[in-house]
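For this depiction, one protein chain was excluded, whereas all remaining protein chains were kept in their positions.
Going by the order they are written in, the chains are A and B; count residues from 1 in each one.
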Amino acid sequence: MHKLLKALLVGALVALVVAPAAAQDDLGNVIIGSTFGSTGVNFNPITSSTATEQDIMNLLYPGLVGVNPETAIIEPNAPGGLAKSWEVSEDGTVYTITLKDYFQWSDGTPVTANDIAISWAAITSGQVETPLAYLTSYITDVRVIDDYTLEVTIPEPSCESVGNFYFQAFPSHLVMDADGNVDWQAVNTMTMSSPEDLEVGPYALSAQIPDQQTALVPVAEGQWPAEQEGPILNDGYIQKVVGDQTVQIEQFLAGEIDFLTFVPPDRRADIRSAEGISSYEFSPGDTWDYFAVNHANPENPQPARDENGNLIEQDPHPLFAVREVRQALAHAINMDDVITAAVFGEGSKMQSMYAPGTWVYNDEVPFYEYDPDRARELLAEAGWTDEDGDGVIECHGCAHAEEGTPFSFTLYTNQGNTRREAFGQIIQDQLAEVGIEVDFQTIDFNVLVDMLDQQTFDAVILGWRNSYPFSPDYTQIFGTSGDVIGGSNSVSYVSEEMDELMRRALTLPGCDPQERAEIYGQAAQLFHEDLPYIVQFSTNGMYAWQDTLQGVDPYPANLLWNLTEWTRTE
Amino acid sequence: MTTQTQTQIKTLKVRAPEERRLGESLTTLALRRLRRDKLTLLAIAILLVLTALSILAPVITEQLGVSATRTNAQIAFAPPGTPGHILGTDDLGRDHLARLLYAGQVSLSIAFISALLSLGIGVALGIITGFYGGIVDDIVNWIIATLSSVPYLFLLLIISAVLRPGPATLIIVLGFLGWMGTTRLVRGETLSLREREFVLSARAIGASPLRIMFGHILPNLFSVIVVTLAIDIGSLILVEASLSYLGLGVKPPTPTWGNMLTNAQTFFTKGGHLVVMPGLLIFITVLCLYIIGDGIRDAFDPQAKDR
Partner (left out) sequence: MIKYTIRRLIQAIPIFFGITLLSYLLMTAAPGGPTSALAMDPRIPPQQRQAMAARLGVNDPWPVQYLRWLLGDDWMRVDTDGDGLADIARLIPLDADGDGRPEPAGRRKGILRGDFGESFFQRRPVITMIEEKIGPTLELGLASLIVGLVIGLPVGIIAAVRRGGWFDNVTRVLAVMFNAVPVFWLGLILLMIFSFRLQLLPSGGQCGLVLSGGCPPIYQRLEYLLLPTLVLSTGAIAIYSRYIRASMLDVIHQDYMRTALSKGLPGKDVWFKHGARNALIPLATFLGPAITGLLSGAVITETIFSWPGLGRLGVTAVIQQDFPVVMAVVIMASIATILGFLLSDILYAIIDPRIRFD
């Protein structure tokens, strides 16, 4: 017994030491990225819905339109986009798009207009479950003219319309018969996740280990139009899965991961001072967080307009419906403190929904100074004072609450986001200074979203991620059309003036950027006065990569645009 | 070789079970043993101090002039020893000591109350099933077999997925999931106690079953109960920490040692003390509870030898 144990122990140790190193592939010139959670399993561009899968799909199939990485504007003939050129009809609603003719699927079939149109057909077929269904609000028809010409019709002229032309090529010849009938069941169930499945390139799927990695290798010689779309200089790309953020950063610092698309603010100093690592920082980043209050009574949520489109008189929120009260809140919160604590100074204050640095930014819109005295004054003028001396102000002649009601409310944010947790705790603490009692709670994201959809909350901290390319249109979020059950204007901000400004800027004939920026500037000023959201800040962006990578050429909100041209040397 | 064997036989003899002193009850014997068990006594002392500090959190923080909620971004991550902040400050500039004390309140009370709850269920069911047997026993056994066939953390996972518990719900959930072991133990003890003379004689003089169960049998379970309680509290503190790590525990801003530790992980390089302190407190508390549990078990073990 004893001897057996000894032998076992020794054997195990020996095996460990002399175990032949696994026959490793040569990863010398393979770029290694990372993602959280799990590997992608569905790379069907019509039905897939996760960001991890989208990152991979961007390297497998071209989209209808591409973005000029330098200007961040959707342009004809941009890399990665099928559209070579387009013409707009006089009324601005019909786009005739000519496609590049040199892309092909890995079985040799050319990529044609049918491969794009099938997404639209899938959405309108009602037989395919697709996250693209929302596009029906922005596009009325997609028609194939010939193999390389498409006609896209939109409901009304819009300066941001091409931003919605988000279709990726799908191998329609696999599911469509000669008469143009499509096997929708096949479209619905294809996952396109095997290395044998068709792709356009620049990469093809290779080794996939569940919840460990997804590997991509360059497509076969001759398939990828390197001349027009740029060469593939590396031997592949591996998306590695990590389980924990601390581990991810340490792996990067140890050189096990080649680049990070987001560095948590608290680790940025480490990255800046680390040797052998380069970084690129940009402000504003692509996310911003806000603190907002419900303008309408959460006991009686109503849409902004009735069935005939007439404004409904909103049942006012007992605390927040008065504009001066919202302004008092804005004065009571020190956003410098928030940015220091929540993102370690790696953020930018925002006066409105537009961060400094965006092309619509209006620097004439003032900030609300941190001024607790002014906040108390405004609250007192609005009928909120502390007369019973308990430290909490209560209603004495306020507009919408019962006499004596204390100014106290519940503030929610989603759990698991340390940035928003810090934001909330500082708000809670600083509002207490002016006599406002905040019950701050973190709850499950789904529950919170449900509450926002139903408009049954008092106050909330959440954030938005800007689209890429950035679109300044906030009709859905601050317009009356978004104030419906399930809409994005959850705070019930009702302003016909805002509606009008958004509409004018979006449909401006000629879409002159300067003129549009001016109108959006007016919207920012209106935001400042009305405060649909109380305070907000954006987190600066930071990319980091190993110095062993060559060819990294980042732009704000766009690091990976030339991934095929990156190389790695040891 | 032979000599070694000889000594061992001798040791065996020397350590033969100690006879109880004449007329001495097991409890007195146990207390006598405990008094000599310095390690257990130390553990009890440390635990009492920690508990007292947590309970007195409001008083202590007031005396020190610090607050667990007062944020100050300017002094975030102050190291321990900073004037005014004995243990430094956290990522929002809140006093770390104050946070730890309040977190202790939450962590300890979650663990203590849910341990009491599961103990209550466990002991009651254990005595009843052990005493009556029959169909009650069968049903309870089935429930125990079912519940203990689902790995504990998985059961907690599914419940967290559904309930998204706050501290109060967490107490109830943990309480209702942890009683099976106690029931088994108590049931076994009751089975053997049931046949003992004092129970038989109580029966003979017509004592009611309730009186026998809770007047005669329960007091004899004292040591089992105390040991279970100590060990349960310890493991529940760890469970709370694990749930926090998985993002399913008590949500901030309510501080617990578990979520403070989880939160601090990301601030590794900025504020090491934020990682060390909650981790150490969890470790010390759980260690003390386990030592106490072990010590009491040994003290009450009728077959154990004096050390």
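Operating definition for what follows: a contact is a pair of C-beta atoms (placed from the backbone, for glycine too) under 8 Å apart; a residue touches a chain by one contact, two chains touch by 3 or more.
From a predicted model like this one, the values you see are computed outputs, not experimental measurements.
Touch with the chain omitted from the figure is made, among A:P155, A:G180, A:P210 or A:P513, by A:P210. Between the chain not shown and the residues B:L155, B:I172, B:A207 or B:V226, the one that touches is B:L155. What chain B contributes to its contact with the hidden chain is residues 1-2, 4-5, 8-9, 12, 15, 142-143, 145-155, 157-164, 234, 238, 241-242, 245-248, 258, 261-262, 265, 279, 282-283, 286-287, 290-291, 294, 307.
On the side of chain A, the interface with the absent chain consists of residues 1-2, 5, 8-9, 12, 15-16, 19-27, 30, 32, 37-38, 41-42, 47, 49-50, 129, 131, 133-134, 191, 206-207, 209-213, 215, 217, 235-236, 238, 240-244, 246-247, 250-251, 253-254, 256, 445-447, 449-450, 453, 486, 488, using the contact rule stated above.
Keep this in mind: only the chains that are shown with their structure count from here on.
For the pair chain A and chain B, the distance between mean C-alpha positions equals 45 Å. Residues 245-246, 264, 266-267, 270, 336-338, 340-341, 415-416, 418, 421-422, 424-426, 428-430, 440-444, 447 of chain A touch chain B in their complex.
Chain contact summary for the complex, chain B toward chain A: residues 69-74, 76, 91-93, 164, 247, 251-253, 263, 265-270.
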